[in-house]
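Beneath this line is the structure, given in structure tokens, with notes to follow.
Yeah, one chain of the complex is gone here, protein chain that is, but the others are all in their spots.
In this document, chain identifiers A, B and C correspond to the written order of the chains, with residue numbering beginning at 1 in each.
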């Protein structure tokens, strides 16, 4: 399936881009993140991240659909 | 002795003035207040008041001096 | 120090806040007390504040100094209105700057509480029914003077 990925903060720095479209057989965020970590060299452990799909927070077993926009969120530091 | 009295809030309303100079033999605020209460008809009990002499809070047994400025403070309601 | 003062004109919160600015401060907490249209179930139209100015200034400065030594704050200020106020006017402005937000919140709240408790300022509320009265809030009836 096609997924649109957006990256923020240190993940964007490591990926070297703010967004990309990828093709993957992963059907959940839990399966997808290791693929991206390998591809970009992310060293941030999954238990430090939250995940959002199409602008809403979801759990790691959320069933992904074709063309979903997916964001892995590192710990936030606003305020 | 001569004392300068200043009145605020409900005590000023009841006294009908904001300040006055009186002659009294009272040597402490504790002795002075009942005289003023009789003179002006103050009904506020002494245990509701604080007392200041020359701009500083004092206790009820404070020794008054000639020409002191004395203020009996009703419970405050600022803020 | 003039970190506490009485004002007989409208309080300019923006100017007061600017006076707190400091490069080491990361948090600023401001409390504004506004004249509201009701109190204790009665409809309020306007009010007057009267102060025993000499003692109010001394006691106000003392409270600010106590707050600065008691909490980890870089600065604090308080301005209290006197005179005639209408609904929506700022009656009291308290601002605190600190490195961190916890102490800014704590100190600001503490100053407001202490000013209400200790500083010789009195409020005369004018009600919609034409009645009015000085508030002497120590749990006894207002009229009992």
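In this text, a residue touches a chain if its C-beta (ideal position, glycine included) is under 8 Å from a C-beta of that chain, and two chains touch if they have at least 3 such contacts.
None of the values given here were measured: they were computed from a predicted structure.
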Left-out chain, listing which of the shown chains it touches: A, C
Listed residues C:41, C:88 or C:130, member touching the removed chain: C:88
Missing-partner contacts on chain C, residue numbers: 13-14, 17, 21, 23-38, 87-88, 97, 99, 101, 104-105, 108-109, 112
Where the missing chain touches chain A, by residue: 6, 8-14, 42-44, 48, 52, 55-57, 71, 73-79
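Convention: only the chains that are shown with their structure count from here on.
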Rounded Å distance between chain B and chain C, as computed from the means of their C-alpha atoms: 25
Shared-contact residues (touching 2 or more other chains) in chain C: none
